[in-house]
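Only one protein chain is missing; all other protein chains are in place.
Letters A and B name the chains as they come in the text, with residue numbers starting at 1 for each one.
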Amino acid sequence: MLAEFSDRLSRQINRGTEVVLAALMVALVLDVWIGVVDRYFFHWQLPWPEVLARYLMIWAAMLAVSCGIARREHIGLTVLLMSLPQGGRRGLLVLIDVITFALFFYVLWFGIGFAESGAKRQAMILGATLQPFYSAIPAAALLACVQVVLVMIRDMGRQLDTVTPNEGSGA
Amino acid sequence: MIVGFSFVLLLAVGMPIGFAIGLAGVIGIFSMGGGVTFLAIGPSKIFNGLNVFPFLAMPFFILAGEIMNSTGITGRLVKLAEVLVGRFRGGLAHTNMLASVFFAGLTGSATADAAAFGRTLVPAMVKQGYKRDYACAVTAAGSIIGPTIPPSGLMVVYGSLMGVSIGGLFAAGLLPGLVICIVCMGVIAIGGKRENLPKAERGATLGEIWQTFLSSITALLMPVIILGGILGGIVTPTEAASIAVAYALFIGVFVYRSLTFRDLYAMLVRTARITGVIFVIIAFASILGWWMSFERIPQAIAGSVLGLSENPYAVIAIIICILLVVGMVMDITAILIILGPVLVPLTEQIGLEPIHAGIIFVLALNISLMTPPVGACLFVLSSVTGEKIERISVKLAPFLVAEIIILFVFAFWEDAALMLPRALGFAP
Partner (left out) sequence: GGTIRFGHDNKTDPFENPAHACTAVFQNIVTADTNGSVTVEVFGSNQLGTAAEHVQQVRDGVIQATLTSTGALASYYPRIDVLNLPFAFANNASTYSVFDGEFGATLAADIEAELGDVVVLGFPDTGGFFAVTNSQRQIANLEDFDGIRIRTMTLPSHQKIVQALGAEAYPLSWGEVYSGLQTGVIDGQMNPVPIISFANFAEVQKHMTLTNHLFSPYTFMVNKAFYDDLTEAEQATLHTAAESCVTASRGLSRIIEASDRGLAGLMDKIEVTALSDEQRAAMAAATQPAFEAHVGENLDEKAGELLTLFKAEVETANASTYID
């Protein structure tokens, strides 16, 4: 029951995140194209494409981390895991999820202070503070935390059960 | 000590590599005893570790590769390689190697090569009677040609972090990339009898070769456009990656007319996800790297290297050994961020040309992509084909030895390493 609910919620959040990711990627490509075209054709001398590209890239890459968690695409070694009996393996995989949660909770906790520090700093070119860009870190960490919890409840360490020992695909 | 220990432990129990690096870094700054003041550094290092414009080349090259794949370009390149070398014993193994050279012009990443050929060529090889572990080993050995021949994501990162001309590194990569292909084909030929590799029934006619060449011309033009754009002064190497995306889109929409919005959406999302997996490693490595700098570990390493010997050849050999050994347990971009600032200045001290040092680093790190236990190409191949990493590694051994020898040849033979960069004016 709870596992099914977590699975559904994880998918929904992931789908929403992916829509945002696609939009960010399009913006990123267009931004760099504009920089090139400006230099050769328009001569507007736009100051922002380089800066904006960096910040869009950070937002996209960091948000995508939670999608990788939801789909278990962040790869680790499975040699030891696959040599354990099923019970031990499941326990260890849940423990890994708990530690992963702790890591992203750390990033979230201190990321909030980091984003606030951005409010006092000017992004010279964009005429704004750095807060909206710094916020990528806590926002992405929050999503990562939520996804880790959801997929942990969904899988409860069973994610490698279907993999036969001689396959050893990524965890 | 505790940081290294916890990193290896986390890695061994199956923690994703990027997260293990991140935890090691956090444990490091926590162990400094500065409490909240030091712990608060983490998010800032994550942000600033990624705040590098040239890193953009990575998602762009991935996206261009995705689009090219979906248009069936990869298949055409494999076909071209097959009509050229498919007739020999181990024809498909040779094909795999040569196709990696063609594919290298489209991709800046070895894992893209491994994923594409792991899905297509490995099953084809198995069907023809190759052992799966051998097919995977050939694919892994060839996959590092992708980021050796330009464009190369790793070279972009190296160039921007170390302040070395990216165009110069691109020029320096072409020759080693071709040499790797030729030497590995030699390894296939030598081991062919022992492995009892199958042969194709008949060779292709000249007409077939010409037809296949024509049908893959759009793909073969991609590197010409990318390098032409850079050398012609139209775009920077980073922007060139965005031009690669434009070209791939143009081909997909206007030439093959096979690209739908739905495909495009899926490709954008997949590109973002792959980027996230790579960038989270870069981000977390920045924390670990900061802690190491603060504890002056890099200086200690540099000091002990020069303490062993100040002979330039010895120093180069030690640096290569460090890169290859660390490369067994760590992601290569993380190595570049953490060890680059230590080892690159050493190459300056012994008078190595920056581009020469760069190509040594790039080759060593690329080779590390396929050394077990932590090797991105091995992970990809294992998950795509279902073959065990240990079994691939055994078959990979002769290729690995050959590639390490190539690395040492280019490391010690400056004239060979710098021939093309000099010809193009990138090195004195």
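Annotations
What we mean here is this: a contact is a pair of C-beta atoms (placed from the backbone, for glycine too) under 8 Å apart; a residue touches a chain by one contact, two chains touch by 3 or more.
Everything numeric here is computed off the predicted structure, so don't read it as measured data.
Partner chains of the missing chain, restricted to those shown and counted over the full complex, are A, B. Shown as candidates are B:Gly4, B:Gly129, B:Gly303 or B:Pro345; the residue that touches the absent chain is B:Pro345. Contact with the chain that does not appear here is found for just one residue of B:Ser6, B:Ser44, B:Thr347 or B:Thr385, B:Ser44.
Although one chain is not displayed, its contacts with subunit A can still be listed: residues 39, 43, 45, 47, 50-51, 117, 120-125, 130. Taking the whole complex into account, subunit B touches the unshown chain at residues 34, 37-38, 40-41, 44-45, 48, 51-54, 159-161, 163, 165-168, 230-238, 290, 293-294, 298, 341, 345, 425-426.
Everything that follows uses one rule, which is that only the chains that are shown with their structure count from here on.
If you average the Cα atoms of subunit A and of subunit B, the two centres end up 23 Å apart. Those residues of subunit B lying in contact with subunit A across their complex are 10-20, 22-23, 26, 39-40, 42-44, 46-47, 50-53, 55-56, 59-60, 63, 234-235, 238-239, 242-243, 245-246, 265, 268-269, 271-273, 275-277, 279-280, 283, 373-374, 376, 379, 382-383, 386-390. Across the interface of their complex, subunit B is touched by residues 18, 21-22, 24-26, 28-29, 32-33, 35-36, 40, 50, 53-55, 57-58, 60-65, 67-68, 71, 73-81, 92-93, 95-96, 99-100, 103, 106-107, 110-111, 113-115, 133-134, 136-138, 166-171 of subunit A.
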